[in-house]
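Complex shown without one protein chain; remaining protein chains in place.
Each chain carries a letter (A, B and C) given by its place in the written order, and its residues are counted from 1.
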Amino acid sequence: MVSVGAGVEIAEETRSRTSLESVVVRFAGDSGDGIQVVGGRFTLATAIGGSDLATFPDFPAEIRAPTGTTFGVSAFQINFGARRIRTIGDAPDVLVALNPAALKVNLADLPRGATIILDGGSFKERDLKKAGFAGDPRHDGTLAGYRVVDIDISDLTKKATASTGLSSREQLRCKNFWSLGLVLWMFDRPREPILAWLKQRFAKQPEVAEANSLALNAGHALGETAELGPLPAFKVGPAPIEAGLYRTVTGHEALAFGLVDGARKAGLRMVFCSYPITPASALLHHLAGMKAFGVTTFQAEDEIAAACAALGASYAGSIGVTSSSGPGIALKTETIGLAIGAELPLVVVNSQRAGPSTGMPTKTEQSDLYQAVFGRNADSPLVVLAAATPADCFVMAREAIRLAVHHMTPVMLLTDGFLANASEPWLIPDLDATPAFPVRFRAEPEGYQPFARDGRGVRDWVKPGTPGLEHRIGGIERDALSGNISYDPANHQRMTEARWDKVLAVADDIPEQEVEQGETSGRLAVVGWGSTYGPIARAVTTLRDRGQSVSHIHLRHLWPLPRNLGELLRGFEHILVPEMNKGQLVTILRNEYLVPAQSLSKVTGKPFTIHEVEDAMTAALGISS
Amino acid sequence: MVSVGAGVEIAEETRSRTSLESVVVRFAGDSGDGIQVVGGRFTLATAIGGSDLATFPDFPAEIRAPTGTTFGVSAFQINFGARRIRTIGDAPDVLVALNPAALKVNLADLPRGATIILDGGSFKERDLKKAGFAGDPRHDGTLAGYRVVDIDISDLTKKATASTGLSSREQLRCKNFWSLGLVLWMFDRPREPILAWLKQRFAKQPEVAEANSLALNAGHALGETAELGPLPAFKVGPAPIEAGLYRTVTGHEALAFGLVDGARKAGLRMVFCSYPITPASALLHHLAGMKAFGVTTFQAEDEIAAACAALGASYAGSIGVTSSSGPGIALKTETIGLAIGAELPLVVVNSQRAGPSTGMPTKTEQSDLYQAVFGRNADSPLVVLAAATPADCFVMAREAIRLAVHHMTPVMLLTDGFLANASEPWLIPDLDATPAFPVRFRAEPEGYQPFARDGRGVRDWVKPGTPGLEHRIGGIERDALSGNISYDPANHQRMTEARWDKVLAVADDIPEQEVEQGETSGRLAVVGWGSTYGPIARAVTTLRDRGQSVSHIHLRHLWPLPRNLGELLRGFEHILVPEMNKGQLVTILRNEYLVPAQSLSKVTGKPFTIHEVEDAMTAALGISS
Amino acid sequence: MNAPVLKPRQPKDYATDQEVRWCPGCGDYAILKAVQRTLADIAADPARTVFVSGIGCAARFPYYIETYGFHTIHGRAPAVATGIKLANPELDVWVVGGDGDMLSIGGNHLMHALRRNVDLTILLFNNEIYGLTKGQYSPTSRIGTRSPSTPGGSIDRPVSALRLALGAGARFVARGIDTQQKVLPDILKRAHAHKGTALVEIIQNCIVYNDGAFAGFTDRAVEADAQIHVEHGAPLLFGKDRRKGLRLAAGGLAIEAVSLDEEGVEEGQILIHDQTNAMLATLLAMLEPPMPVAVGVLFDSPAPTYDAAVRAQEETERARAGTPDLNALLRRGPTWTMPG
Partner (left out) sequence: MNAPVLKPRQPKDYATDQEVRWCPGCGDYAILKAVQRTLADIAADPARTVFVSGIGCAARFPYYIETYGFHTIHGRAPAVATGIKLANPELDVWVVGGDGDMLSIGGNHLMHALRRNVDLTILLFNNEIYGLTKGQYSPTSRIGTRSPSTPGGSIDRPVSALRLALGAGARFVARGIDTQQKVLPDILKRAHAHKGTALVEIIQNCIVYNDGAFAGFTDRAVEADAQIHVEHGAPLLFGKDRRKGLRLAAGGLAIEAVSLDEEGVEEGQILIHDQTNAMLATLLAMLEPPMPVAVGVLFDSPAPTYDAAVRAQEETERARAGTPDLNALLRRGPTWTMPG
């Protein structure tokens, strides 16, 4: 028995169904079909059932493409199971395709044997042509080898909702919920929370709530009665996950929460300055809705102004945060250099996307690591962090603020388009259980020297407004004590080293590198960072289950690197570094430790599949895959 | 006997003087004292004498500081000798100090035993105080251990020029030429070319020409008559340098000539777009004066616009060149990404300076190598070159254009504040002797695919205006043939690799790495790039003269690296990489070849001295220095 | 310079093979149509025409025009276009972008292109929103605009594209409306004919994120009273029967709308549009509801273009310097010969 947030209780069912350890379902349809909505509802129903899960929405690049076109297809994938779920799944086991275009676009990803649920009612000639099918794929052999459930969902939806008095077009809009009903039945998931949600969501349009509920129930009923002959029915049990209160969270929601909690724990107002850009904008949107939490959001005229305003805010004693994606970060680099020179805290969030240049804004990649670590003029060290999963965005965002304010340094936090939009269940933390890390602003005028350093090499933070501490700072090299302009050669050497050492000393303030899975030495270490976490974790599990001596090392702190990392890596015969770029972390590891780390590179705008990582591992180990 | 440009012939003198292999002279005085002018004249006189030489002007950071202050001191250093001169010299043997501030500022650089020529007439109490001297350094022991020539140059200049009827202030302005006269005598250099130059230069102010000539002759005469007791007199013979016609050239002059010659050889108009910034501006200034040579110069509203306009020019079929220094290059990185994506030629010149941020604009550093190789979002390869000496700027500028237009890629050319301002004798090349490398624009509509590639991975360059080849390109990922927008995963993988491979293939079009001095294997390789060439070359010579197994490898092509470099480096026990940064090339070498290259880092805003490199070499070799 | 081949052309001759991917109902379709019509009417030579754009929905434009096209980066199209003109002044260069592209991140490049008077035809599609990034408010959004980044409503005062342009010294500013297929091509032709930077603000409806933002003056029902179509030399009249007009307000430094049917209002008081008067253009540019919104060419007063002046200066230089000889230049000034 699991209990639902609002106190709903759900009885466990006991019918006989095929038991699955995990399953991947993809909903797909036209942008206007409400795919993301049913995806979200199904996710919740699944979570309530106790499964672990991961989800990913796949929006079209176009805002709103013409109906029925392939480039207007929207999709939502969920992987859920009775075990720990680490990825959104290599390939769907079940595809729900609400129109021919959705089938067309997704077919290539579908392994033979997969189940396809079609809205046969939308397979008219015009629709087929729009989708680019020469014939009807249902009848021309295209779908041979698949388990096809061809239902006229359109028609059944209209019938189910006829009583509502809505227009035929409005009735048809409910076909997403009809399909959801069927899928709920297939996986034995409860309808109640969704029915409750519909009531609440459409409180002001009760007829819409009603129609969708009718459709949902009708789809579900069709499963039960199986008018079409027996439908596949499965059971996916609860996963062994930690007890507690859960919600789902996307990476960008988690980022927003983490930043707000970080600022709170530092005792600071947060000034978040950004300029819209895909896929970073969602962070701006989330924070714009959190003004009550001591957050100021500012949509600047461009990325440079956003970075500058954030830096101005930090100068004034708030924590300035700025956020963008690769091309926007490129524009911020001059300002980041000023933050490094002035030694002010600043958090820069980069939601990476496929590049170079505008690239593929809606597609994921992790190719801005070079930019993060090396991408500024001059010797310009800063702290670089990367989040591994949507929920990890929360932790790393808080960590970014902590390190920025306690080391008076800019911190670059890397996420990516996948993390931004993917979601997973999140054991909601008790924020008060994590210690605060309040900032202490200097207020004593006695002996104040703006660039004097403490034992960690960190200078004092002073809030303008503090009497007696008036001083001047800037981007021209600063005297090592007074901060006044200095062109003295020895001073520049000293300050360059001080900036360098200060950032390296952050290594004393971060955990030593742990091994995610496996031993601390062995034949093969797979070293990852960022959103490759999931596929690597799963692939390593698989090979370990096969008895191989492989370990998974996942880096969250990319600069400075954890103190023990070199030693750890030297304990392995082979080091494989899967990255969604042409091999960037691998450059850093090879340079730092002179270890023969090898790159596994993928740049298709899509995450690694588990198999891709597995194959590279078996190749590295010299075993058959 | 050497002959002078305008046909002047100079008889060799045969008086007995101390013979020197090489000597370092520094002229220093107030910004208003005309130090750079006499430095330039002395350089020419020295060159005409057949010596090899290198010079460096050292301007104050301030535009025009108050007279007599230390921060208003301007200096000019020349190293010349009867052997190949590679650096401007570690420390002056002779300092000419036209006021106390000049003495104050330069004293620290002066080794005991050096000769100091002072204008005693400017050592009044007020002057001393302004310069920050507590007492009179001439009498309080400050100058113990130096050979001091204390002459009232001010007074002697006035006396020498009294006949001209100029005002006393104007007379005093000639004291730079008086000093020059003395120094010419000291080193047995001819006055004639300078007297001729004065006549020409001040053709419209004959009384000024006259006064300066009188001063020059008077200073020279004082040496001959040595009223003060015998003055040191030296002889520096001609150096064994290649026969031919010479001139002096600064790095930025050479850059301008090289770019113009490159464009000429490519058969293209050059559109040079820039925004002023120290020390890059001089290139804009030189080119702005070369409009007659098919050069358009454009001072844009900022660096971004400059880069964009240059790229627009390349798109339109000219060669677009943009130039800046670190902070400005930071602003250009987004545009460079577009050039990479659109696969258009673009030359980006970075005259590096000390950073981070505004840093020390007038001081040199080579800390933008990370930025050049790695400093963009996404996988964004481009070609990186670096000039080694002022004259080498000519060759590398031409090379930058050649590689850009023949590989359809941006090329980053690195120079630095030192190279920009330093000058050396230049064996003037016969430009027609070097083969041209004309660009062939595609004009055949037949089968045109904007992103189809030739065997080297290079796409066609098409000039808008060409009928039948209308097409669209842009920053969003391009279809591998048509160039139209493509979000196809496999296409992105293919294009990312194509961009990568295309730049790597440039290695087929550049020379293999040669060893500058020494064997191709041995105990120690000193690997340098950029303006460290001089001190490394000299230090390696010294240690080789001591019988050590050391070699000098100097990189001009930094990305891609020469094909044979890895093999070459593996032939050495130790690899030392001196850089004016915290160790950037060393990162690339360690990563590429997994060789244990070690960094020798200096970040004072000043070039390495020969001794600093020697010391690091002896340490690496484990021998005493 | 080759004279363009003048053969009759159709709007469809300027359409590419690319599927147009704006949202169904987007105002951009109408603008595309008007531009293709304009190109046909002026018999534009596709080979010598270049469309340059930044990033945004509007900026996808070049992919749909069968000429040379360069879809650059956000905000920088005017700068790229300037470089194109510097390289080849004979190209006919059009610049397309949205209100975010041209007035937010790209405001400075727009301003400097206008100031320099580079010979460009700039089309600024103003939908008062960021379309491509899904609906955030823009610098032209009105105060109180609720958007994903301003859930409580925007608070910054919008900028007027045309007033700003005039402030920067623009020599041609005009305003058109996406749906006015009769009017818009004429405005575009005027802009194209103008030598120098011509800025056309095109009011464009974003059906998804800002639908109806301009309904207050573009709806059929109100347009006659809510718009004033200006024409050089003609009285500034508007309204269904052209019984309303603009006259000088008391004090002489402002204009006011009056009805000819009002007591004391005479036809003779109605201002005659003078497209060479920058002050009048400024006042017209600033008119917004409840005043009638000005449509048409507000200002057209040519001045020497930057690109022409650049070339002229280079020619002068070349004439002065004689045949450029780099070998000789290197040898100018002090040189000496080493015997080796």
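Here is the rule we go by: contacts are C-beta pairs under 8 Å (C-beta built on N, C-alpha and C of every residue); 3 or more make two chains touch, one makes a residue touch a chain.
Worth saying up front: this structure is predicted, and the values here are computed from it rather than measured.
K.L.:
Using the contact definition given at the top, list the shown chains touched by the missing chain.
P.N.:
A, B, C
K.L.:
Using the document's definition of touch, tell me which of C:Y14, C:Y64, C:W94 or C:Y306 contacts the absent chain.
P.N.:
For the chain that is not drawn, the touching residue is C:Y306.
K.L.:
Based on the whole complex, identify which of A:D188, A:D261, A:D379 or A:D392 touches the chain you can't see.
P.N.:
A:D261
K.L.:
Return the single residue from A:S22, A:T161 or A:S318 that touches the missing chain.
P.N.:
If we include the chain that is not displayed, A:S318 is the one touching it.
K.L.:
Sort through C:A59, C:I122, C:A168 or C:I270 and give me the one touching the missing partner chain.
P.N.:
Only one of C:A59, C:I122, C:A168 or C:I270 touches the chain omitted from view, namely C:A168.
K.L.:
Which residue from A:L166, A:A209, A:A300 or A:A397 sits in contact with the chain not drawn here?
P.N.:
Answer from the full complex: A:A300 touches the omitted chain.
K.L.:
List the residues of subunit A that touch the chain left out of this view.
P.N.:
Touch with the absent chain occurs at residues 1-5, 44, 47-48, 50, 193, 197, 238, 241-248, 257, 260-261, 264, 269, 271, 273, 290-294, 296, 298, 300-302, 304-305, 308-318, 320, 334-335, 337-338, 342, 427-432, 463-476, 484-485.
K.L.:
To test your reading of the contact rule: which positions on subunit C touch the chain that is missing from view?
P.N.:
Interface with the chain not displayed, on the subunit C side: 104-105, 107-108, 111-112, 115-117, 139, 152-153, 155-160, 163-169, 248, 251-254, 277, 279-280, 282-283, 303, 306, 309-310, 313, 316-317.
K.L.:
Pick out the residues on subunit B that sit against the missing chain.
P.N.:
62-67, 69, 71, 275-278, 281, 284-285, 288-289, 291, 297, 299, 301-303, 327, 357-358
Following the convention adopted for this analysis, only the chains that are shown with their structure count from here on.
K.L.:
Report, in whole Å, the distance between the mean C-alpha point of subunit B and the mean C-alpha point of subunit C.
P.N.:
45
K.L.:
Take the average of all CA coordinates in subunit A, do the same for subunit C, and state the distance between these two points in whole angstrom.
P.N.:
40
K.L.:
Going by the contact rule already set, what residues in subunit A reach two or more other chains?
P.N.:
Subunit A, residues with two or more chain partners: 327, 357-358.
K.L.:
So which bits of subunit C are touching at least two other chains?
P.N.:
Each of 55, 73 in subunit C touches at least two other chains.
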